[in-house]
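The complex appears here minus one protein chain, its other protein chains still in place.
And then chain A:
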Amino acid sequence: MSNPVADVARLTIHGREEYLRIVGSGDTAAVLLVPPLFGEANRCRRLLADVMAELAVLGRGSALPDLPGTGESLTPFAAVTLADWRAMVAASAALLHVATGRPAMIASFRGGALLDDAPDPADVAGCWRMTPVEGATVLRELGRAQRMAATSGAPISGPVFAGTALAAGLAGALAAALPDGAARVVRLAGDGKGADERLPGSPMWRRAEPGRDRAMAKAIAQDIDRMAATCANS
């Protein structure tokens, strides 16, 4: 990036400090990766780190936020709302815009596509989505995982993640959330739904154990880089 930035940028989101990991450099637009939501984010952490490394090989910087209440964030998950996550993505895009002097490419994965329309359009060069899902689908799959893993203990009404109930401002807002705005949509080769491009790989977000697929990460990085190169100001 033309103006070096810290490896970990600190952002203030609704009064709390949150963290954005930044990798690589290059005189090009940076890519803001928006991770999947809930358990899918954990299963895809390795994949996203590999995508960042591959983007760096291509000379393109990238950034990955820890959404409030997840990863290194100190915000209690029980208090997190969808607005917090959207504000984090918006602030991250704004920071990359300032740091590189160019609008950022946004590359979202799965439920991350529900957040990628949050930034100021002036901060965004284009949106890329891998296997986007609706908020209602995210909640349904969360509910199934919760029921399948049900153990003894007091049942919690409503959606739960890792033993913590989702705040009304998260569950309620997710129920109605849809991916919005124009984007290049990519899916895996085995996925029958419509897509602009199909990439090799397997649905890492549903793996029983976190897996690693360097070829998939490389294909993702190359497709993002190609789209970034065609966007204005990249």
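Rule of thumb we're sticking to: a residue touches a chain if its C-beta (ideal position, glycine included) is under 8 Å from a C-beta of that chain, and two chains touch if they have at least 3 such contacts; residues count from 1.
In this text, contacts and distances are computed from a predicted model.
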Practice item. Write down which listed name, "ABC transporter ATP-binding protein", "ABC-2 type transport system permease protein", "Helix-turn-helix transcriptional regulator" or "Acyl carrier protein", is the UniProt protein name of the chain that is not shown. Key: "Acyl carrier protein"
Revision key, fill the gap. Cross-chain touch to the chain not pictured, restricted to A:A122, A:A182 or A:A208, is A:A208
**Study point:** Which of A:A53, A:A79 or A:A145 contacts the chain that the document leaves out
**Key:** A:A145
Study note, to complete from the structure: Hidden partner sits against chain A at residues 141, 144-145, 147-149, 190-192, 202-203, 206-209, 211
